[in-house]
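Here the complex is missing a single protein chain, while all its other protein chains stay put.
Chain lettering (A, B, C and D) follows the sequence in which the chains are written, and residue indices restart at 1 in each chain.
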Amino acid sequence: MQEVLFLIPALPLMGFLILSLAGRHLSKQVIAVVGAGVVCIAAIVTIWLGINFLQAPPENGAYTETLWRWMSVANFNCSFSFRIDALSLVFLFVITFVGALIHIYSAGFMKHDRDYARFFASMNLFVCAMLILVMADNLVLLYLGWEGVGLCSYLLIGFWYETTANVHAANKAFYITRIGDTAMAIGLFLLFRELGTLDIPAIQKAAPEHFIKSSPLITSIALLLLAGGMGKSAQVPLQTWLPDAMAGPSPVSALIHAATMVTAGVYLVARMHAVFQLSPFVMNITAVVGAVTLLIAGCSAMVQTDIKRILAYSTISQVGYMFLALGVGAWSAGIFHFFTHAFFKALLFLAAGAVIESLHHEHGIFKMGGLKNKLPIVFYTFLAGAAALAALPFVSAGFFSKDQILWYAWSANGGNPLLWLVALAGAFITAFYTTRLMLVVFWGEIKTDISEPPGRLMTWPLIILALLSIVAGFIEWPHNLMHVTLFSDVVQKALPPLTEKDIVPSEYIFQLIAVAATLTGIYTGYLLYKKNTAIVAKWKEVPALVGLRNFFFSGWRFDQLYHTLFVRPFMFVTSLNKQDVIDKIYTGIVSIFQWLNGIFSVSQDGSVRTYVISVLIGIIFILALQFFL
Amino acid sequence: MQSYSVLVVAAILFVLGLLGVLTRRNIIFILISVEIMLNAAGVAFVAAGARWGQPDGQVMFLFILAMAASEVSVGLALVMQVYHQHKTLDVSKLNNLKDDIET
Amino acid sequence: MNYLFYISSIVAIAATVMVITRHQPVHALLYLVVSFLGVAMIFLSLGAPFVATLEIILYAGAIIVLFIFVVMMLNLGRESAIQEKQWMQPKTWIGPSILTVILLAELLLLIVMGGSTTIPQQTVDLKKIPLSLYGEYIIAVELTGFLLMAGIVGAAHIGRHKKKYLHRFLKQEEDAVHFSSKT
Amino acid sequence: MTHQQLMALLPFMELATASIVIILLIAFRQGHTIIQIIGFLMMCLVIFTMWYVRDVLPQAIMPLLIVDGYGALFTGLIIFCVLVVGLFSYIYFEEREENPREYYILIFLSTLGAAILTISRHFISFFIGLELLSVSLYALIAYLRTRNNAVEAGIKYLLLAALTSAFLLFGMALIYMDTGSMDFSIIAKKLDSSSPLFIAGFSLIMVAVGFKLALVPFHLWAADVYQGAPPPVASFIATVSKIGVFAVLLRFAQELHLQSNHSVMTIVSAIAILSMITGNILALRQQNIKRLLAYSSIAHFGYLLVAFLPGNSRGVEAAAFYLIAYAVTILIAFGVMILLSAKDKDADSLSVYRGLFWEKPFVAVVLSVALLSLAGIPLTAGFIGKFYVLMAGVEQQAWLPVIVLVVTSVIGLYYYLRIISTLFSDVAVVIQKEKSLHPFFYAASYAALVVLVMMLLGFGVVPSIIIPGIKQFLLIGN
């Protein structure tokens, strides 16, 4: 069983190698078969492996496989080795399965693109890197995957590189995530210095023994790792890259910037729970970051006009929920939300992609409209996704996962009423903007002509994902309603147990409030964008509201802030010193000598008298020397 | 007679010759001044010889004499050449050889 | 003898001062003769009659005559005197004078610091001079011969007066041009 | 004078005879070539004799001279240089319409002077040797008297040389007054090292020596004279004259143990430091190769003084090796210049050398090697020389001069590289095809250059082929 672990990342890697080396000479069909095929096989292998895993759990809760010794210096050893436990398995499943669907979708979506091979190569590489990330047995290998997905994200955001803005967006994504990565790397150094190992199981084991709980040391380690996670998962304050990352093709947004890569931070925090648990302070920080992020991003999502940006902000916001869950100690809830979110957000992006593709690459939602009848499959699937996003009670996967988070935000040991309140507000906001999106895009009158409806390659994945968006939640029910805990049972094996507060109000009340918030949100959306659109028009004349709207629209002006704080000064300093001041020192020395040469040359004026005077001065000097010695 | 008094006289003569070299423009004068300096050195030698009661000082003077003679002969030949080529004996006109500072 | 030394020293120094300040070449040369005579007297006072004689014969006699000969040959007279006069402004000699005075001061200081012994007032035996010349210093004398030869050969070559020719074949043409310009 | 003393003096006598022979040849109206060949043979004879008589060394010819290994080494070097200079002179003068016959007399006489300097141990021989050298040089510098500025260079050299000779004499007189002898070894015995008269005397002697070696601040003549003099004469000044004078200075210092005299060492260090700095800075932007070489030689003798400072055997070896390397290098540089000189104009402007590599690769490479040697880059003798000198300096822990040496060498690199980069620059000047040299001259001068370059590289890569020889020579008489 364990011997095939390497196949899972190796298959996409093979696809990448074939496509990148020989891609130019292959026909599009072959490319699509190779590109999507390897991921499908990987998915099959994963599922087979998963079934085995569930049926006969390995002894220590994980499959491991060591490929080769990577580095071994002094006391530092690390290998190319994989390890799959329940947590990894969830991620593996999502990555390969959703990945496979998205690849299939892409085969249709990208069929007119010139760089078909490059697209699939990058996608395969991404899958490979992401798989390594979640399968890594040690943090160095995890870091390898971590950076690898960053690279692929960069490559794919800038896929249409001929537009400068896309390239800038790609760079931005890379830069900002790199900041987080660097922090994480420093965290690794610190961990290694303390524990002398970077193997994950070893860390899990050694950390509680070695560190004193809440000591500054463990806090800094956890903070640094968290910073890494925040960069990758677009959490405040490192969230600004994700909305821009929508410059990439929609399948990319679906795969990387919704389903998988942005949740790498979640994975990291969950994976390193041993470290995080030792520092309640950092746990709190994580929760607060999540809460703040979900609110900020949610507000921005409310006013966006670009369909993909709305989804992007909503992604940030949903990942914020996951962080919140992790922060309060509801580990499995966070992962569960990741699980459901992967389906419905991927679905939403893919569907949005289909919409955009059909509307001649139109992104603005106010230029869409009335697509309900024109693109029925897209509409219904989108609806399923939107319902999940808005957490429509009982009929969507999103409801089950989000409800858990809301509940634990208050009731878990790290929970807090304030966090709950924020999460609740977030739920309302989410419902509101989802409704707004649906109404504007699919109802109303047609504003842009439709070219061709998406083909079957594109619709089938949509349908599968839509089904999953509805049913995926059923594996885990709130325990006061129906005791189904299939998901947490599995995941819990790899995660610490949840501890709840002793005294909490009844869970039903919370569920009711949450449902109410969602429904209110949906109604508000309906009110403003369907029933009585005049209200919005009226608001547009109030300067304060317009200001607020612009503030939200620009993502709370984080970009401008960073621009003035970091980018501009950096550009200024570098451009100031383009010619290298240090070089001036040397050119200065040279000029001094040239000047001296000029001075000395004056003595060579060809006059005998000068020469004699020089002799005279010389002897005077030499004789004078005697008197001073 | 003290030895230093002779040396003082020799030094004065020597320095006067040097002053002559510095202040005169005519090459002939400069040569003359050099002769004065050589002569001053001769005085010092003879004085030193006298002090130690040796003939070496005077012998040295003879060599100085010979050297002065040969020097003057070549020197004057050069003076003639200079005069023929430059039509002047002004030493400050002889400055074709010098550093040309490039800019 | 001491008086002889001091008087002749004063004469020599005074005459030397005159040498370096005269404008007329011939005047300067005549003062130079006086200076040499003074030096000869100093030699005499130091008990070196032989070199005193040589000083008069060779320096005052031969070398000065050589100078005078050149001065006459080049016809340096009034012109050169005027030129020197223009040149001998205070600004030209004041700087060098200061420097030379410093040098003199340093030399005198070192000489005086060097202490003094009395110079014996006796003539070095005249015989000793030729004996050492042709005894231990014989090689030096021979070399002096070569030195004089170098002087003669050098002077003979340099002093030879030749027109500037680019090439020997051009000589005749140039002569022709020269000739035509004269007529 | 004993037989052995005569034997020891034989090479010097042959040198003297050579000048007489030339006079006789001139008297019998022999041509340039004959004179050249005879002169060449005489030189070879001198070297041969030197080799022949080495067994009787050391021989002191009291009180003036001592022919020991040290003297023989430097005399040999001088003769070697003259041999090469003579060859170049032949080529040079054959091209020019100037009667070159007296030239050889003067060359022999000045060589004699320099050779005497290397073996003198007495003020009188020191003085006579120096004067013999200088008086001949006056005439040699102005030898091409009809050429522009040759006479100017001659008169400048004459006036200053005579002036500094007066200083030399006065200095000698002071020392004589102080010690009662002009014999180096007796002076050493009687010397009270802190005697003011001696210090004054030595300072005045340093003026003359400094002048001849073109040390700062007595260096100002050098560039003008190099520029005005014919290249063979300039190379003669740069090598023979300086070697001779340096040899006598070194002997004087060794005999008197001057290196242990604090004030003397201060003077010498000061001069060395000033020379290194001034020479290199003056050369920085110089466009005239002759002047540039003059400036660089100022710096090089500053370096050499660093080897002079320790006063131990290593210092002497270093100086000897450095002088050998320097002489070979300078001869190459001037040889190339002579080879490239047009009839009416010496190849002293840097523009002549532009792109030379593409026109005459061999000559350019040879010149580059010489320049690299001057700059002290490995594979060349100049490197080993500089290394030797540094070694001597470091051993003595003369840190200030050593540091100055290093820093100024770096500055010096600039102008050597400037020439090299000119040689390799793209724009090749169309060299006017004048009457080219006779093939024989080409062959001869090329052969000479090849030999010199082989020496330069040989000493640079395998210095062992010469260092033991130097040591052996220096041991004779010690």
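Keep this in mind: contacts are C-beta pairs under 8 Å (C-beta built on N, C-alpha and C of every residue); 3 or more make two chains touch, one makes a residue touch a chain.
Going forward, contacts and distances are computed from a predicted model.
For the chain that does not appear here, its UniProt entry gives the protein name "NADH-quinone oxidoreductase subunit M", which is one of "NADH-quinone oxidoreductase subunit M", "Fe-S cluster assembly scaffold protein NifU", "Acyl-CoA dehydrogenase" or "Phosphoribosylformylglycinamidine synthase subunit PurL".
Counted over the whole complex, the shown chains touched by the missing one are A, D.
Only one residue from A:Ile44, A:Leu151, A:Ile450 or A:Ile463 touches the chain missing from this view: A:Leu151. Only one of A:Tyr143, A:Tyr267 or A:Trp556 touches the absent chain when the whole complex is considered: A:Tyr143. Looking at D:Leu10, D:Leu293, D:Ala307 or D:Met391, the residue that reaches the missing chain in the full complex is D:Met391. Residue positions on chain D in contact with the hidden chain: 358, 372, 377-379, 383, 387, 390-391, 394-395, 402-403, 406-407, 409-410, 413-414, 417-418, 420-421, 424-425, 462-464, 467-468, 471, in rising order. Seen across the whole complex, the unshown chain contacts chain A at 20, 24, 68-74, 76, 80, 115, 118, 140, 143-144, 147-148, 151, 154-155, 158, 161-164, 167-168, 170-171, 174-175, 178-179, 181-182, 185-186, 188-190, 192-193, 570, 573-575, 577-578, 580, 582-583, 585-586.
Keep in mind that, in the parts below, only the chains that are shown with their structure count from here on.
Computed from the mean C-alpha positions, the centre of chain A lies at a distance of 78 Å from the centre of chain D.
In chain C, the residues touching two or more other chains are 96, 99-100, 103, 106-107, 110-111, 114, 137, 140, 144, 147, 150-151, 154-156, 158.
Contact with two or more other chains is made by residues 3, 7, 11, 14, 17-18, 21-22, 30-31, 42, 47, 49, 51, 54, 56-57, 59, 63, 67, 70-71, 74, 78-79, 81, 91, 94-99, 101 of chain B. Within the complex formed with chain D, the chain C residues making contact are 106-107, 110-111, 113-114, 136-137, 139-140, 142-144, 146-147, 149-151, 153-158, 162-168. The part of chain C that touches chain B in the complex is made up of residues 1-2, 5, 9, 12-13, 16-17, 19-20, 25, 28-29, 32, 35-36, 39, 42-43, 45-48, 50-51, 54-55, 58-59, 62-63, 66-67, 70-71, 73-74, 76, 80, 83-84, 87-88, 92-93, 96-97, 99-101, 103-104, 107-108, 111-112, 114-122, 124-125, 128-129, 131-133, 137, 140, 144, 147-148, 150-152, 154-156, 158-159, 161. Residue ranges on chain B touching chain C, taken from their complex, read 1-9, 11-20, 22-26, 28-29, 31-33, 35-36, 39, 42-43, 46-47, 49-51, 53-59, 61-63, 65-74, 76-81, 83-84, 89-90.
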